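A single protein chain has been removed from this complex, and every other one stays in its place.
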Amino acid sequence: MRTKTNWTVMILITLGTILILFPLYMTITIALKTPEDMLTSLFGLPKELHFENFTNAIRMTNFFNALGNSTMVTTATVVLTLLSNSLVAYAIARNMNRRFFKGLYFYFISAMFIPFPIIMLPLVKLTAGLHMTNLVGLTILHTVYALAFNVFVYVGYIKSIPVALEEAARVDGTSTWGTFWRIIFPIMAPINATVGILICLSTYNDFLLPLIIISDTNSYTLPLVQYIFQGQFNTDFNLAFASYLMAMLPMIIIYLFAQKWIINGITQGAVK
Amino acid sequence: MNKRLMPYYLMTVPAVILFFVFLTLPALQGVYYSFTNWNGFGDNFDFIGFKNYANLFKDSNVGNAYWFTFKFAVVVTILINIFSLLIAMGLNAKIKARNFFRGIYFLPNILSVLIVGYIFNYLFSNVFTIWGQNLGIEWLSTNILGSEQHAWIGIVVVAVWQGIAYNTILYLAGLQTIPHTLYEASNLDGANRWQEFWRITFPLIAPFFTINMVLAMKNSLMVFDQIVALTNGGPGRATQSISHLIYTGGFEGGEFAYQSANSVIYFILIATISIVQIRFLQRREGEM
Partner (left out) sequence: MKLGKYIAACLLTVLVLTACGAKEESGRVQVEFFQNKPEAKGSFDALIEKFNSSQSEIKVVQVNPPDAETVLKTRVVKNDIPDIIGMGATDTYSLLAQSGIFMNLTDNPLLNQVDETYVQMLKDVAGMDEVTGIPYSTNANGVMYNTEIFKELGLSVPKTWDELLATAQKAKDAGKIPFYLTYKDDWQTVLPFNALASNLEGIEFYMERREGTVTFADKYQEIAEKQLALMDYGHGDNFGKNYADGNREFARGESAMYIQGTWAIPEIRKANPDAPIGFFPLPTGNNPEENKLISGVDTLLAISEDSKHKEEAQQFIQFLLEPENSKQYITEQTLFSTVEGVTQDDPAVAELLPYLERGQVIDFADHYIPAAVQLNSVIQSFLQNRDIDGYLKKLDTEWDKVADRR
């Protein structure tokens, strides 16, 4: 009975995918239509493809500038997070028997339970005072806030790495830093992949932090640009949807190519 | 200080300092401001003691935001878990093209919450209403986001549509750890599907259930992006979440100190919930 395809389930699952894909189908078709097309057929495929919606949206929202900002913040955050957070977690994981490090562990992970809005108002004052109302500040904040969850994930992983490897290295006279970069960091590749993916997604799609931190419109990230153009978009849905689609496209493309890898990585992260 | 430990201190201390400056310090500053009447700008403000806190408890807008947020979080958490468990079980059954379907169901997770909100905002106002009118369904023929009683359901729909993705993948991972032999044994015993689920499947994926509940709850308590994209807290204040209230009130209304007090209360509430959750989890893990 369990060896044959279960067609009832198959049909239900297929129907479910329609619910998931419908909004995306609408997004793509609306982005390619004109307002007149929408009056005649809201749901149908566009009769001819209107790519000028995309070119207009690119011009109007200065798309490539925002894409550059988003890419830069995301890349910088991912790299900084992987390098710094793993290091902190390593120091903690290898010294959990000491009160100071154990205290740090709980200090970091307790922040997982602090909702961001709580620190939002004072944070705005603070970052402004430190001249961090720009992309660099945003990157630093993302990296620092990632610590809470990542210390939790990394420490769990590092604990499972046998200490014997490091002891051998130490006997050879390698410094603690050298041991980490040369021995531990490479072993952490799978968990780094997971953390990297999660950080990449959350940073790229984040809206609230850039909204309150970034002042200069030239530094706006993609979600922020969609927000800021609502007033203009309201009168032209086709233009708006072209812009939405373009903002989502980089992640969708990455997902198409690295889907299995991303899903496995995320599964790993949560199971740990 | 022990010389061998030195590198470890160097590895952690900068992070601790940054963490303190950008997380703990603002939290403390928030507490400080909450005892003042500062509007966030201007030079002068006075200490007013617990007046902000006293006012908070009299403020129906604050009560309303808490009510909405908790109602929303509970409903979303339950719905997400039911649907994602069902989908995960479907994906774990004998079907063709499993990886393809898994890929589709996970897709919403990689999309920006704000943009998904904008897309649904359009669908709610211009697409679903047309279906409602054509099919003669009364409640579908007007924009659900415009109704004081029902707008929150619209936000739930969007949050669930997007939130299912992540939890489905986790449940699927959990289901795949269950050996098939267990089911075969229960088949021989003549157990029906329902018994099978409660006796075998559910106990074995219980840890995943816990993780999923906690994650879904945490995310939905912080709901902000969907609110901005869909209703901006309206109609009236029917869908104003706590985050949204702190943002709009704190900046827009010149209530910087007042909303700081609100943040402190919110923190105490969340901390309590978290502690209860952790206690509960620890006890459960002990039992297993």
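Per-chain residue numbering starts at 1, and chain names A and B are given in the order in which the chains are listed.
We take it that contacts are C-beta pairs under 8 Å (C-beta built on N, C-alpha and C of every residue); 3 or more make two chains touch, one makes a residue touch a chain.
If you're wondering where the values come from, they're calculated on a predicted model, not measured in any experiment.
Asker: From the list A:27, A:176, A:205 or A:219, pick the residue that touches the absent chain.
Answerer: Once the missing chain is taken into account, the touching residue is A:219.
Asker: If you put the missing chain back, which residues of chain A would it touch?
Answerer: 72, 76, 79-80, 83, 121, 124-125, 127-129, 133-136, 139, 178, 181-182, 185, 212, 215-219, 227-228, 230-232, 234-235
Asker: Can you list, in ascending order, the chain B residues touching the missing chain?
Answerer: Residues of chain B in contact with the hidden chain: 37, 39-43, 52, 55, 58-61, 124-125, 129, 141-148, 232-238, 240, 247-249, 251-256, 258.
In the analysis below, only the chains that are shown with their structure count from here on.
Asker: CA centre of chain A versus CA centre of chain B: separation in Å?
Answerer: Result: the chain centres lie 17 Å from each other.
Asker: For the complex, which residues does chain A have touching chain B?
Answerer: 1-6, 9-10, 12-14, 16-17, 19-21, 23-24, 26-27, 30, 42-43, 84-85, 87-88, 90-92, 94-95, 98, 101, 104, 107-108, 111, 113-123, 125-126, 140-141, 144-145, 147, 175-177, 180, 201, 204-205, 207-208, 212, 222-223, 226-227, 230, 237, 240-241, 244, 247-248, 251-252, 255, 259-260, 262-263, 266-267, 270-271
Asker: Taking the touch rule as given, give the residues of chain B at its contact with chain A in the complex, in rising order.
Answerer: Those in contact with chain A are residues 4-5, 7-9, 11-12, 15-16, 18-19, 21-23, 25-27, 29-30, 33, 40, 87, 90-91, 93-96, 99, 101-116, 118-120, 122-123, 126-127, 130, 161, 166, 169-170, 172-173, 180, 183, 187, 211, 215, 218, 221-222, 224-225, 228, 242-243, 246-247, 250-251, 256, 259-260, 263-264, 266-267, 270-271, 274.
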